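The structure appears right after this line, and notes come after that.
Complex shown without one protein chain; remaining protein chains in place.
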Amino acid sequence: MANVLGRGEKIFQVVIHIFLILFALCAILPLWVLVAGSITGEQELILEGYSFLPKSISFTAYKYLFYKAKDILNAYGITLIITIVGTVTSLVITPLLAYPLSRQDFRARNVVSFLVFFTMLFNGGIVPSYIMWTQIFHMKNTIWALIIPGLLMNGFNVILMKNYFAQNIPVELIEAAKIDGAGEFRIFAKMILPLSLPIMATVGLFVGIGYWNDWTNGLYYVTKPELYSLQNLLNRILQDVQFLSSSTVSQAAGGAASMTEMPSVSIRMAISVVGILPIMVLYPFFQKYFVKGITVGAVKG
Amino acid sequence: METKKKSSMLRKQWPFWVMIAPGMLYLLINNYGPMCGLFIAFKQIDYSKGIWKSPWIGFENFTYLFKTDAAFLITKNTILYNLLFIAVGTVMGIATGIMLSELRKKFETKFFQTVILLPYLLSWVICAYIGYAFLSKDTGLINGILRTFGMEAVDWYNDPGKWPFILLFVNVWKGLGYSSIVYMSTIIGIDRSLYESAMVDGATKLAQIRYITIPLLKSTVIMLTIMSIGRMFYSDFGLFYQMPMNSGTLYSTTQTIDTYVYRALMQQSNIGMSSAAGFYQSIVGFILVLTANAIVRKFSAENAMF
Partner (left out) sequence: MKLKRVAALACAAMMTVGMLAGCGGGDDAGASAGGQGAGAAGAAGGTENAGGAAAGSDDGAAANGEVEEIVFATFLSKTVDMKQIEDEINKITEPKIGVRVHIEGISMANYTNQIGLMQSGGEQLDLMGFIGTYSPWLANNQLMSMDGYIDEYGAGIKEVVGEEFLKSTTSGGSLYAVPTYNGKAAVMNIVLRKDLIEELDLPVDQLKLAANLDEYCENLDLIGEMFAKIKEAHPELVCLVPASTAPNSLLFTRVPFVDNLNDSRGVLMPGEDSTVTNLYESEDYARLLQYAYEWNQAGYILEDATTTQEAANTYVQNGRTAGYFIVGEEGQAEQITTATGVEVESIKLVQPFIATTDVNSLGFAISATSEHPEAAMKFLNEMYTNADIVNLLDWGIEGVHYEVKPDGTVDFPEGVDANTTTYGLNMDWFFGNQFLSYIWGEGRDTSVYERLDANNKSAQCTPVMGFSYDSTKVSTQIASVSNVVSEYQPGLECGAVNPETELPKFIEALNSAGLQEIIAEKQAQLDAWKAENQ
């Protein structure tokens, strides 16, 4: 494998590095602007505008958030719980559903595939969902409301996995295992899953990000501050600011409402940095397993 | 009571049913349950009577989507942007996925993958603030640079002609991490021996990509494309509403079905009308998907979704 690189190969490596560095810059530069914006003195932002290297550095925006540290830490806790519980559960039920769909000998596979796919096209909207989760399942103001509705599993991930199974797991392998007398569950657990680490890692990542970033469940189903997840808390601050300064309110409340304290844009930027910082810190750790999963899968040949 | 054959088949099938049970139960509750509520689109909701007893009004909730001068514009914009995003997004996703999988040092893979994924983690409101930091006329970075070089400032938020490019860029920027990972996971799953034997035959890197990687990505591409086609009449609200800072002068190139519906219903809270919009978008998507799937089935049956 590790043979000497040919000339073409070298050029190829240079070219992909150029492109990837370019993409990485495109991704990082705006983020840098975000971070710089959050630590630029408010006066400089307003008078001189944004810059890559702020002249005056001020942590006022973070100080504002520091006072909310208790709420924010609590919200981190909630977010961690729902992300872990949700992702683990999802990684159990998603492959379990996807795997039979990839098997040519599962007779109902077309019907079930269609039923799965159909859920991606139609949704009943928030009103019936809300009624169902709050009235039948009594989830309002419980932590389950942050885990179960909507996020636990989606058709996209099922189909992604099904496609992977169908493509990367040779039928002969399954047949051979069957001849050895292995049952379906044994085959699934001992053979399919280990061969599917790349897709497990991928779907796990997507589901995890989904939980981390979700704020809509919290918005609809939670009114108790101790159950606010991080993004829910941050988004409430951001959206309420937008609403508070909107013409609806200024028209309704006369000038009075405009006197309510309103975080400036640099604070709003700081808020979002707080929202993604933990991912930037934690993701490389997680990625160790992610890349491992991918490489473990890769040596299977 | 049962024939032998049938019972033996059942014996073989039951593990599959057990496996899919939890997932299907979830879909049944989470997705199919609320679908019963689609009828709201045909009702005039009267809260004192409750949803069930509110009067039916036929297709009246749908008229605002069609009986307007904007109907053509919003449909056109939604479809054209989707086509553009599917085409460019797929090409960029595949290219980046391949590049990431070709990196030789593990830490490089890790680094680039993390970095490219970062924008995906930002909410649209924040993306809009960042966009504004670049494009604002008064305080923006780009105009700041233009001014230092003595050039005229550009009024980005009042120039609709520039927005198809901006929106395309932002869409790719935000989604590239996600789509490249999807493709990368497929590429990584490809049997290495295929490449090794190709190398023995003296195939160049590009030839390997052209004749091994891309053909093997075909089914993933088709699958993802069919799924995107199902969302052909949807648009990402955050991208089209937040990014242009709700600027009125840009509507000709930024107004889509979703932003139109949002602005239409801001003054009136009418869940019948908002359900109607969702219903319309879903139905059209459904028809498009069935068509696309039928075409795929005709040409390469093994890639059809169902």
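By letter and in written order, the chains are A and B; residue numbering begins at 1 in each of them.
In this section, a residue touches a chain if its C-beta (ideal position, glycine included) is under 8 Å from a C-beta of that chain, and two chains touch if they have at least 3 such contacts.
On a predicted model such as this, the values are computed, not experimentally measured, just so you know.
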Requested in this report: Check the options A:Ile18, A:Ile57 or A:Ile84 and report the residue that touches the missing chain.
Outcome: A:Ile84
Query raised in the report: With respect to the chain omitted from the figure, which of A:Phe12, A:Tyr50 or A:Tyr228 is a touching residue?
Result: A:Tyr228
Report summary line: Out of A:Leu96, A:Val158 or A:Leu197, the sole contact with the unshown chain comes from A:Leu197
Query raised in the report: Residues on chain A that touch the omitted chain in the whole complex?
Result: 42-43, 45-47, 63-64, 67, 71, 73-74, 76-78, 80-81, 83-84, 88, 91, 126-127, 130-131, 134-135, 138, 140-144, 189-191, 193-194, 197, 200, 219-220, 223-228, 233, 236-237, 239-240, 242-262, 264-265, 282, 285-286, 289, 292-293, 296
Query raised in the report: So that we can see where the missing chain sits, which residues of chain B does it touch?
Result: 44-51, 60, 63-64, 67-70, 129, 132, 136-139, 157-158, 245-249, 251, 255, 260, 263-271, 273
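Convention: only the chains that are shown with their structure count from here on.
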Report summary line: So, in the complex, the side of chain A touching chain B is made of residues 1, 8-9, 12-13, 16, 19-20, 23-24, 26-28, 30-31, 33-34, 37, 45-46, 48-52, 92-94, 96-97, 99-101, 103, 105-108, 110, 112-117, 119-125, 127-129, 131-132, 148-150, 152-153, 155-156, 158-160, 163-164, 166-168, 183-185, 188, 198-199, 201-202, 205-206, 209, 212-213, 215, 231, 235, 238-239, 242, 265, 268-269, 272, 275-276, 279-280, 283-284, 287, 291, 294-295, 297-301
Report task. Going by the contact rule at the top, pick out the chain B residues touching chain A in the complex. Result -> 9, 12-13, 15-17, 19-20, 22-24, 26-27, 29-38, 40, 51, 95-96, 99-100, 102-104, 106, 109-123, 125-126, 129-130, 133-134, 136, 138-141, 143-144, 173, 176-178, 181-182, 184-186, 188-193, 196, 204-206, 216, 219-220, 223, 227, 230, 271, 274-275, 278, 282, 285-286, 289, 305-306
